[in-house]
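Note that one protein chain is taken out, while the other chains of the complex remain in position.
First chain written, first letter: the chains are A, B and C, and each begins at residue 1.
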């Protein structure tokens, strides 16, 4: 009896200490990474004779004070969040796909093709939105399934096949806007406007419905990961695929499942970006969200809430610097260096913190 | 079709293959030791800028190549600190590095740029010395991996780091050395592109060649001679693509753009089964972890 | 003051200059690209140096879509007018934002007269220049085909190629040619290989669309003793293979917009078509070539140049 209660108290104390430590790593490392990157950025700006502190003040102002700062951040975070959530699931299972960019593009192309197809484009909003989302999810998933199939059937590396498929998707996008789903009335290569398939802007909030959807998936995915057999399998797979295969499920099936989830999320993000922001597909639609989302997933430590925080943080940096670039004589490459350094320092800091615990 | 299978197509394929082959040869060394360097594209970009600036200031493209090699090694050192010493996730480290390199090279290039004056072309090297360089490096890498004790040690480090460790080899040191050496060749590859066929630098001048090199290494099953062969195959695809466009108008040209990647995917289907992926590839080594 | 080093003036800051408009440019890659970006930046600089505008702000690396929309909105709120979105991919963004700022002129590089209220369009009639370049090309080479290349197969690029071919035919009626899409705006090596493959098939005259393809062609032309054309900017200094270039004098285009703003025409519904006729572009022959072009060809060229400049002849747009 007594030993048990002593055990429990000790356990609680140890637990509390570990919690504190984890908190320090969770909050401290990203904070330090941002600080370090900003310091390097300040040095770069000093070389060019720009007052870094004022620039950083402007960055904050751009996010928190200016009218659209927060809503713009939310909108910019939406695709990163969605893709990042899907990637987090795959990475938990140690299925390191980097094909989200391609899945995102394919989702966008498929959904746009559907929503602008003759006959369909006259549908009313609600069914059009729902079916378009579905098409995007299916298309993204199918694209990801190719990677899974090549992996399970031929043992081809997920990293490499998913990377190669990104190039194929890029070519597909180029063809689609030039020929496949081109707006016949347009002078330049681009699709028709998606019309009623566009997502409504939330009244009073100034962000599109997609953001709300994305945020709503966070607790949902959290629950799925923590409380379902699927989530369990994902974690076992990440811990030891052979153990999974001997006791719980075929690893190839779980690989397929997480890649499908990843593709579905990325595909959905593609549609939501078209429907919430760009309104149609253009050749410039591929801006690398699928790659940035990898960073988001890892910065968020592969946990849904973490991914949300990471997506918002990275977007806030983008938005803030964007505003600052208009007010100060700084070059976009300086900003690019600072943003990349945030990631580099975070990755290094995180690994260091893990090593010392 | 008669325009396709000509000596000219082959020559074009070789020219396109040269930088990619060099980068892939470097990556083979790195991956053999168990490090997956997704920062290769960024390393090539840094090497390209170094090659351009060095040639521009010295007038000697050979010095440009040397600068690319040195800067590539520097990139490798930085990457090794992160991926090997600190044991950061190799995938995200590589991606982040490429991101950084893209911005940093733009930043530095812009500093050497005067508006209204197109930046000067640099002295260029002809293809023969570059091809010779690739062959020489191929021979060296092949010899290193297949005929030397060092190659055996590198292989062991990538296959079974705990075994190498148990034998007293310093896994971290070997992986660092392999990353530095591989990245040096990556930097050299970038410089070869700029100091060879191009004679100029522009933003993101490597245009994804580092990623292609990464795919090639897998395609080649970590064998240097197949890397070069694969690069050539890729080059043939590209060269044929550019030639076919004029003749086969019915097929959209985007299909040709995707062709090299589709061919690589197809090749992976044929070869992946018996592939000899280093067992510890992209797995940071921690002594005594189970 | 020291703490604010590097701060750009905002439009409302300076009362004395308030009479003069302030201009804003949004661009999607970096300005220092030896091409479009550089033309826009130097155009704005010239207007400022000439005292036509009191100041300007130029933001680079703004992808079309959400980022562009935000930038345009923010610049409009800061009082910049006109606001120039320097790519045809900005069309949707401009139209979306322009509604909320009816007193600001938003211009984008659509190039086909896509105008409504305060949404303006401005032309890039590069084909006018390439038509003239084609005359010189055919004259300088004596034989051989035309090789066109673009990053992607888009109408503007096709039009440049078709006009060049038409110009060449003026000198050598039997001239033929081919067009290749490289698949990338920056991959110079691939572009060079495309050009070399066209040279293998008999091309002697290159005309490029986009700086990657153009740089590649210039290098290829150097190796094959062919002639190339510079794209948006005088590229004579790069190589002797550059026979002729054209410059894009955007100060002329932007100047017309500024004049409209200064005149209080907030809603001009205007397509700023500023071609060679209005000094919006110039053709620059490489000094190294000046003396090598046959006199007869030179006469044809000068005749056509004069016709284009006077408006007597309009180079047709052929985007297919």
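Operating definition for what follows: a contact is a pair of C-beta atoms (placed from the backbone, for glycine too) under 8 Å apart; a residue touches a chain by one contact, two chains touch by 3 or more.
Convention: contacts and distances are computed from a predicted model.
Chemist: For the chain that's not shown, choose its UniProt protein name out of "Polysulfide reductase", "Sugar ABC transporter", "Hydrogenase maturation factor HypC" or "Dihydroorotate dehydrogenase".
Modeler: Per the UniProt record, that chain is "Sugar ABC transporter".
Chemist: Specify the shown partners of the omitted chain in the complete complex.
Modeler: A, B
Chemist: From the list B:156, B:192, B:239 or B:281, pick the residue that touches the absent chain.
Modeler: That would be B:156, which touches the missing chain.
Chemist: I'm checking contacts with the chain that's been left out. Which of B:50, B:125, B:164 or B:258 qualifies?
Modeler: B:164
Chemist: Under the stated touch rule, tell me which residues of chain B contact the chain that is not displayed.
Modeler: Contact residues on chain B toward the absent chain are 147-153, 155-156, 159-160, 162-169, 276, 279, 290.
Chemist: Suppose we count only contacts with the excluded chain; which residues of chain A make the list?
Modeler: That gives, for chain A, the contact residues 7, 11, 226-229, 231-232, 235-236, 238-240, 242-250.
Heads up, the rule we're going with is that only the chains that are shown with their structure count from here on.
Chemist: Need the graph distance between chain A and chain C over the touch network, please.
Modeler: 1
Chemist: Give me the two chains with the most inter-chain contact pairs.
Modeler: A-B
Chemist: If a residue has to touch 2 or more other chains to count, which residues of chain B qualify?
Modeler: 106, 110, 208, 254, 257
Chemist: Residue numbers in chain A touching 2 or more other chains?
Modeler: 171, 174, 178, 331, 333, 335-336, in rising order.
Chemist: Would you pull the chain C residues touching chain A in the complex into a rising list?
Modeler: 2-8, 10, 28, 30, 57, 59-67, 69-71, 73-75, 77-78, 88-89, 91-92, 110-112, 114, 152-155, 183, 319
Chemist: Applying the document's contact rule, which stretches of chain B touch chain C when the two form their complex?
Modeler: Checking each residue of chain B against chain C gives 3, 6, 8-9, 12, 15-16, 19, 106, 109-110, 113, 115-121, 193, 197-200, 202-205, 207-208, 238-239, 242-243, 245-246, 253-254, 256-257.
Chemist: Give every residue of chain A touching chain C within the complex, in rising order.
Modeler: Listed in rising order, the residues are 45, 48-51, 53-55, 66-68, 72, 75-76, 171, 174, 178, 187-189, 273, 277-280, 282-285, 287, 319, 322-323, 325-333, 335-336.
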